[in-house]
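Would you mind keeping the following structure in view while I ask a few things?
Right after this comes chain A.
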Amino acid sequence: MLKTMMRRAGKCAVVAVAGLMMMSAQAAEPIKIGSFLSVTGPASFLGDPELKTLEMYVEKINEEGGVLGRPLELIHYDDVGNASSARNFASRLIRSDQVDIIVGGSTTGATMAAVPLMEQAQVPFISLAGAVVITTPVKKWVFKTPQSDRMAAERILADMKDRGITKIGLISGTDGFGSSGRTQTLEVAEQMGMEVVADETYSGSDTDMTAQLTNIRNTKGVEAVLNFGFGQGPAIVTRNYAQLGIELPFYQSHGVASDSFLELAGSAAEGLRLPASPLLVPDSLPEDDPQKDVVQNYKSEYEARWDAKVSTFGAYAYDGLMLAVRAIEEAGSTDPEAVREALENIEGYVGVTGEFNMSPDDHNGLTADSFRILEVQNGNWKLID
Partner candidate 1 sequence: MTALVEVKGLDKAFGGVHAVEGVSFAVEAGQVYSVIGPNGAGKTTLFNLITGLYIPTKGEVLLNGESTAKLEPNQLAERGMCRTFQQMQICMNMTAIENVMLGRHLQLRSSLFTTLFRLPSLRRNEIAARKRAADLMEYVGCGDYLDAEASAMSYGALKRLEIARALAAEPKVILLDEPAAGLNATETAALEELIRKIAAQGITVMLVEHDMKLVMGISDRLLVLNYGRVLAEGIPEEIRQNPDVIAAYLGG
Partner candidate 2 sequence: MLAEFLQYLFTGITIGATYALIALGFTLIYNASHVINFAQGEFLMIGGMATVSLTAMGVPMVFAVVLAVILAGVLGIALQRFAIAPAKQADVVTLIIITIGASIFIRGIAQMVWGKQYHVMQNFSTNEPIQVFGAVLNSQSLWVLGVGAVMVVALVLFFTKTLIGKAILATSMNKEAARLVGIRTQMVLMLAFMVSALLGSVAGIVVAPITFTSYDIGIILGLKGFVAAAIGGLGSGVGAVVGGLTLGIVEAMTAGYISSDYKDAVAFSMILLVLFFMPRGLFGAKVVERV
């Protein structure tokens, strides 16, 4: 009860309770971590677990004594999935709350709207959104934790190629995620010598994609179908796909890598594949997998705390926060330039999403390998490789 009260009250300022326990922290000023997330609105399935993750681990870190002996303070705003409010809240974080680092931006639109501000204000920013444009070309102050949609496209197409597929039908959402994914898929397909023979779209609010899928089915030569999208759209696509009785191999993107997708799509999802972080299949990871521990811990801690299924989107926030903490620790201060440099030089950080190796040319630090291909079997995720 108190917990929910706390969540509702105020800006979710989870200031250290640990002050009493730690002498050094008592006097120290908190390190301010700013965040703007799409906690409500159409992208709430991203923002909601992200916020929960941040709240929970800021609390945990404070209980364990904070960072550099200082407690963390999380200041968070809900941008409702709207890019201009994201920009405004980012500005509020920088100019009014004067945070030390920002971990946030659930969607690419929200992130990109805030990027010019971050660059001008020179505040380290770790984005939780997917599109490749966020860190390509590299922006001095901007980092991101999710694999880019380009990697997802690469991973999916590589898996198709392994199965001998060269001609694909593409259906994507017209939202930011879907349309950026579509562009990347088209580019990657060309590089890999594959052909996108059908290219359909649907809008986020559509309730039936049968017409588009019929078009793909009727296109000559299609050997597999890929759906790039997030939200409920892909679940409808999946069900329509099954209803139409299309037999071709079916792929989804990492945008639906969550258990709630399985719930929505039901038996229609049987046999489809998608790239995802190992979070969905923690137990099938081999013992020697470096990610096994961190993945299992995050899953059990999250599920114990929130009584809700863990999602890969929350993991982006986990990695974002941990990278921030690590960078601040390594920098030894919250001096923005020092933190930025530390972030840029992080190597071998094993997170839930993958192993991060940042560099001045790569502000994401992940490779396509961090994606595992999963297949839905008997209503569950199954690790394919």
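On how the list was made: all candidates are chains of the complex that A comes from, given by their letters.
FYI, a residue touches a chain if its C-beta (ideal position, glycine included) is under 8 Å from a C-beta of that chain, and two chains touch if they have at least 3 such contacts; residues count from 1.
Only a predicted model underlies this, so the values are computations on that prediction, with no experimental measurement involved.
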* Asked: Quick one: in this complex, who touches chain A among 1 or 2?
  -> 2
* Which bits of chain A are touching candidate 2 when the two form their complex? -> 40-42, 44-45, 48, 174, 200-203, 205-208, 210-212, 214-215, 218, 231-232, 235-236, 243-245, 260, 263-264, 266-267
